[in-house]
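A quick write-up on the structure given underneath.
For this depiction, one protein chain was excluded, whereas all remaining protein chains were kept in their positions.
Right, chain A next:
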Amino acid sequence: MKGLKIVVLAKQVPDTRNVGKDAMKADGTVNRAVLPAIFNPEDLNALEQALRLKDKYPGTEITLLTMGPGRAAEIIREGLYRGADNGILLSDRAFAGSDTLATSYALSCTLKKMGKIDIIIAGRQAIDGDTAQVGPQVAEKLALPQITYAEDVISAENGKIVVKRRIERGVETVEGTLPMVVTVNASAPECRPRNAKFVMKYKHARAVSEMQNADEDYILLHNNRPYLNIGEWSVNDIETQAEELGLTGSPTKVKAIENVVFQAKEAKVLEPSDADMDELMKELIANHTIG
């Protein structure tokens, strides 16, 4: 049988383990420029599922699609190193301040432009927002069915897809038709490591906005090896309604932000008494560490 056309939706996320005071802008949106950026963990689980399908169905093509600033091309390279075939970076000021709905709209417009796709696969949620909304909202906007909380894409052949999904108290195996949107859980297998051969091949892969200061030799290298050019699309490359984009297209607004960044401090010494344990639990609940 012929291979599948798979698009992996991935997001470069600020590493929420290292959050400083300047992490939020005055308008309540995230100041990504000051934070270390990583490949969203569950999107790596999603990439692994795509790579397994590629192993199983030769001829399968995996495209990594990400929306973000120029430096988000880093995760496309990371995907190429692990076996993805190509990538598209969707990058434009017009998308700034998007909530999940405006993000899903921009991604769905891009996916429409990419032609026939069999499976759109994404991580369940991103660690910066933990909303788990973009996958299902992309599916709705493309009028495609969805399978969320996937742990194993068992098969995808003859127009059918079978997926094992993790639900609260057990597992469920579901069958649907292609095309399908699938979101993958952290409980799915971890992504394979980089492949040295692919690292050699793609280490100079760059998106247009990363090539602005490139010298002539580097431009020549990219002209000679077209696979080193990471596709970069702006709002002008897709068909959109301006009022659906960015802050304007976002129904949810951030009204207020309370910072709960933990300060380095002296250790508190507690007695194993009811009073101290009560105090401890109150503190942990109040600063949202637990509960």
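FYI, contacts are C-beta pairs under 8 Å (C-beta built on N, C-alpha and C of every residue); 3 or more make two chains touch, one makes a residue touch a chain; residues count from 1.
By our rule, contacts and distances are computed from a predicted model.
For the chain of the complex excluded from view, the name given in UniProt is "Electron transfer flavoprotein subunit alpha/FixB family protein" [choices: "Sarcosine oxidase subunit delta", "Aminomethyltransferase", "Putative tricarboxylic transport membrane protein" or "Electron transfer flavoprotein subunit alpha/FixB family protein"]. If you put the hidden chain back, the residue from A:Leu4, A:Ala122 or A:Ile147 that touches it is A:Ile147. Checked against the hidden chain, the listed residues A:Ala33, A:Ile167, A:Met200 or A:Ala242 yield one contact partner: A:Ile167. Residue-wise, the contact with the chain that is not shown comes from A:Gly176, picked out of A:Gly79, A:Gly97 or A:Gly176. With the whole complex as reference, residues 14, 16-17, 19, 23-24, 28, 30, 41, 99-101, 104, 127-137, 139-141, 145-149, 162, 165-177, 186-187, 250-262, 265, 267-274, 276-278, 280-282, 284-285, 288-291 of chain A touch the missing chain.
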